[in-house]
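Of the protein chains in this complex, all but one are displayed in their positions.
Per-chain numbering from 1; labels A and B assigned in written order.
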Amino acid sequence: MTTQPLRTAIRGVHVMNGTEDLGVRTAVLSDGRIEGYDLDGPFDVEVDGSGLVLTNAFIDPHVHLREPGFEVKEDLASGLRAAAAGGFGTVVSMANTDPVIDNPEQVRGLLEKAADIPGARLRPAASLTFGLKGERLTDAAALQEAGAVMLTDDGIPVADSDVMRRACEWAADLGLVVQTHSEDPSLRGAGVMNEGAVSERLGLPGNPREAEAVMVFRDCQIAAMTGARVHIAHVTCRQALDVVRWFKAQGAPVTCEVTPQHLTLTDEALAAFDPMVKVAPPLRTAGDVEALTEAFVAGEVDCIGTDHAPHTLDEKRQDMLSAPFGIANIEVAFPLLVETLVQPGRMTLQALLHRFQHGPADVMGWDAPSLEPGSPADLVLLNLNDARTVEPHTFLSKAKFSPWEGDALHGWPVQTWVGGRSVFERG
Amino acid sequence: MSDPKATLFTADEIGRALTRIAHEIIERNKGSERLALVGVHTRGVPIAERLAARIADIEGREPAFGKLDITLYRDDLTEIALQPVVKRTEVPFDVSGMNVVLCDDVLYTGRTARAALDALVDMGRPNVIQYAVLIDRGHRELPIRADYVGKNVPTRRDEVVKVRLTESDGADEVLLVDRKDAL
Partner (left out) sequence: MSEPQGSKLIRTLLDFDRFTADDVRAILNTTDVMAQVLERPVKKVPALQGFTVATLFYEDSTRTRLSFERAARAQSADVMTFSKGGSSVSKGESLRDTVATLEALAVDAFVVRHPSAGAAHQVASWTDKAVINAGDGRRAHPTQALLDVATYERSVDAPVEGRKLVIVGDVAHSRVARSNAALWRLLGADVTVCGPPTLMPQHGGLPEGVTVETRLDRALDGAHAVMALRLQQERMHEARFASPAAYAEQYQITEARLAGAQDDVKVLHPGPMNRGVEIDGRLADGPQSLVTQQVAMGLPVRMAVLYHLLVGKGGSA
């Protein structure tokens, strides 16, 4: 960070996070940390927080920032700023770039570049195999030394079970998280949406839940076998949840995430043949959404991983077979779930905050986010009172379109601080 | 049923006019040999049928008879309803060398006659084509005239001439109606 953060007072704000509730206070930030509450001035900056909630900035274990190679879709600057606009203070970037993040120099390069960007903190993942080819293991120890926090071939399932096993043996020894995109490649086939009555009706090639469930089973089994912390990315269906639940009950070191889209959209969203909502794994049925919601509310799903996956509008406007998978969602993820789950009373605000804060921190093995004085001033100010419409043209992401365009949502981030510096302020 | 302003033709008058036209056709064509009557869908068909029957009575020989649908030849597509209804054209004889009398109920702009002529010549090369109508109401937009006319009726463009025939409408009469009342 280039400039010294200022001493900031956020007045009259409700201070809380996923585990604590400090009530209405004046929060004071200095030297990049939470200095304390209800302290005396002088302050360089004063923010009126009345009616708003101040909480730990969110952690996203799953984003695609597309740099290097696909800067036309997103780059570090746009992606990290978009993350801050979504209330995130830390994001884990995926390695499926061009070139693939599979050596320590690239990890260091990303970290150096990100350090100058006023946005969320970058914690890069590195690939599990060279070139995401699923064959030769990357140098996990050197990647970790360079700053990689996760090994993953996300975007491509690791087809070879022995490769997965050996990667997990390394990761277990190093204490690295292995994240898996769990889908059986042959069972998934050329599917572009959930296989079921809707795909049959639409005549689109289907990708069955079982493709996910069998691979989740394998990956959990290898986690139990090796002792590696295996994080199952984007769980989407009841069958996969059942597998994760069973392994967790056995004490296997397994965690999982769910995306905002899989909690809010079903395969019926594809009925208009709009590739905007083409994602992998695919949107499932209403029954799956309900199963995911129950598991998410109950804490059986550890956290939200947005799988923020920006593409250009032209790419997403192709036909259903050609358009790439993915939705850019990091700026709407939190308010979308406030609207879907907190507003109707499915879960408390505090529980939802937990899935954006302590949940992902636990997955990554990081310190629990805290509001205690002395904690890092990675904070976000939220407005739970006023609904605001999703207006994609205001996105900081390069992907300025959204399946939720026009939806009125509560819970938008108003301002985000990272290390005590204001990195986002909603105009 | 719309409220008519005037009855232009009664059933008796229609019958007498058709009988006169039948005689004129025979006279002009010197009998009924190689004579064909072709009705334009919809109300030209019963008119052609009646003329053919009268000619058969008089001459003791049936003229050839056909039905023509000119929908595919129309140049006023916007007048077609939500979905087009195209009827079968039934001209079960070779028109080449024939004396063809096209029959219709009303001659107005001449566009239907133009379309019918195009449709007919696409089927072959008649010796001659003549045109018989029950009512000529004027307002021609093309250089077309009828060879046989039941009655000439001066009209305004905002009026509609409604021909009703027993075969299609249950009674024979011709009414003059205001356009706003016609639907």
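Everything that follows uses one rule, which is that contacts are C-beta pairs under 8 Å (C-beta built on N, C-alpha and C of every residue); 3 or more make two chains touch, one makes a residue touch a chain.
Remember, it's a predicted structure, so these values are computed and weren't measured experimentally.
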Self-check item: Which residue of B:6, B:85 or B:142 touches the chain not shown here
Solution: B:85
Exercise. Among A:50, A:161 or A:318, single out the residue that touches the unshown chain.
Key: A:318
Self-check item: Contact set of chain B toward the excluded chain (per top definition)
Solution: 69, 71-75, 77-78, 80-89, 118-119, 122-124
Quiz item: For chain A, which residues reach the chain that was dropped from this view?
Solution: 195-197, 199-206, 272-274, 314, 317-322
